[in-house]
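Let me begin by presenting the structure, written as structure tokens, before commenting on it.
Here is chain A:
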Amino acid sequence: MDDNSRNDDQAGRGLPRRSFLKQSLGVLGAGAALTLLPPGLRSAAWAAGSDAVETPKAKLGFIALTDAAPLFVADELGLFAKYGMTEVEVLKQSSWGTTRDNLVLGSAANGIDGAHILTPMVYQLAAGKITSNGQPLPMALLARLNVDGQGISLSNDYKEQKIGLDASGFKTALAARQAAGKKTSAAMTFPGGTHDLWIRYWMAANGIDPNKDITTMVVPPAQMVANMKVGNMDTFCVGEPWNAQLIKQNIGYSALTTGELWANHPEKALALRGDYVQANPKATLALLKAVLEAQQFCDVAANKAKVAEICAKRRWIGAPADDVVGRLQGTFDYGTGRVVQNSPHLMKFWNEHASFPYQSHDLWFITENQRWGYLPGDLDAQGLIAQVNRSDLWRAAATAIGVPAGDIPTGDSRGKETFFDGKVFDPADPKAYLASLTLKV
Partner candidate 1 sequence: MAQPYLSIEHIDKSFTRNGLTSTVLRDVNLKIERGEYISIIGHSGCGKSTVLNIVAGLIEPTSGSILLENREVRGPGPERSLVFQNHSLLPWLTVYENVALAVDKVFKGTKSKAERHAWTLHNLEMVNMGHALHKRPSEISGGMKQRVGIARALAMEPKVLLLDEPFGALDALTRAHLQDEVMRIQSELRNTVMMITHDVDEAVLLSDRIVMMTNGPAATIGEILTIDLPRPRDRITLVDDPRYNGYRHAVLSFLYEKHSHPGAVA
Partner candidate 2 sequence: MNAHTRPPKALATFRPQTRLRRLGQQVLRNGLPPLVVGALLLIIWQLLCSRPGAALPPPSQVVNDTWELITQPFYDNGGNDVGMAWQLLASLERVAYGYLMAAVAGIALGVLVGQSAWAMRGLDPLFQVLRTVPPLAWLPLSLAGFKDSHPSALFVIFITAIWPIIINTSVGIRNIPEDYRNVARVLRLNGWEYFQKIMLPAAAPYIFSGLRIGVGLSWLAIIAAEMLIGGVGIGFFIWDAWNASRISDIILALVYVGVIGFLLDRLVAFIGRLVTRGTAN
């Protein structure tokens, strides 16, 4: 895996090629036009020269967070239908646990075929560690949905200490609370998921043992805010709009946005059940194309307001657009009086290769899961990544929608990664990284 140079060009990735057919479809409204055509003609109509999809159906799950925006946009703008997937249902899931259960069920048993999912969860499923019967579930990770954009928040009890990346103030405050006999807790969204890993990394790097010095537990996002309000929660890590809402309701403040921990860190993924991909390769490609195009749309500065508006719909997130639009555009109000405009750590969906599923990133997630005991130490990480990660499909889809070859990474590794505390992760030697960490299980 060799290094890939990053493209500085953040703006200007407009909608891809304007084929004549697509232009006229655009006029009518792609989805509407396609439904007017008889089914046989429909799939043939969408792109001259390509084969028809095996099935126009797919059920994709999402959790109501802003990083699922590409799925919302793909549905709202008719992008799925544009590529021949006319019966895609994008379904809100009630929790990550439900996403997991529905993926295990599959759409044939009234579950789902794929989802907006925490990247590590894909590997936990593929390794059979979180399925109810212990059996591995073959998965295919098709794209990264976003990088950056999660937040670690603290309750206003800690406002004085003005905690940020440096949590030494938090550490002393925690020790004091524990000495006074009070329980302390940190909340995240799913064991071994991205938010769990961020908050653990942050605390561990600051000398706080997430298993011994504080109780780290799974709490649904709405409950995180409610608990913090009544003083039962000290800190949490979650996606947006929760961190913004916490500040708006004057319950807590943002310690950091996760891009500060690790710049341009991978976050959620688009993953499908392995059997769906195997049975429907063309449909998979079509889904991927639609999502990639949606990701491009989301990162155009002029579209951000529209994306926020879409997110505000009851069907998608249902939170007020105002809570969403600020951080989407890169304006971070930390709730302590500090406001950063044009932050480099805003959530990205396409720019800086945000969408490409680097295998080195998958390796980091697996390694961190091993660090905290969610995955076994003797797991064949490389073998699993080779099975699950489908960067080949990503490249095929990106080429098909006209992404210039210069913008498609040639290798599968983004090379060495450096964290806020100076630690370096070299994907060529994950064991050394693991050994270098002091706090682990």
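How were these candidates chosen? In short, all candidates are chains of the complex that A comes from, given by their letters.
Simple rule for what comes next: contacts are C-beta pairs under 8 Å (C-beta built on N, C-alpha and C of every residue); 3 or more make two chains touch, one makes a residue touch a chain; residues count from 1.
All values derive from a computational prediction rather than experimental measurement.
Undergrad: For chain A in this complex, identify the touching candidate from 1 or 2.
TA: Looking at which candidate touches chain A, I get 2.
Undergrad: Over in the complex, which chain A residues touch candidate 2? Could you list them?
TA: Counting only chain A, the residues touching candidate 2 are 64, 89-95, 97-98, 101-102, 105, 109-111, 132-133, 220-222, 225, 245, 249, 313-315, 317-319.
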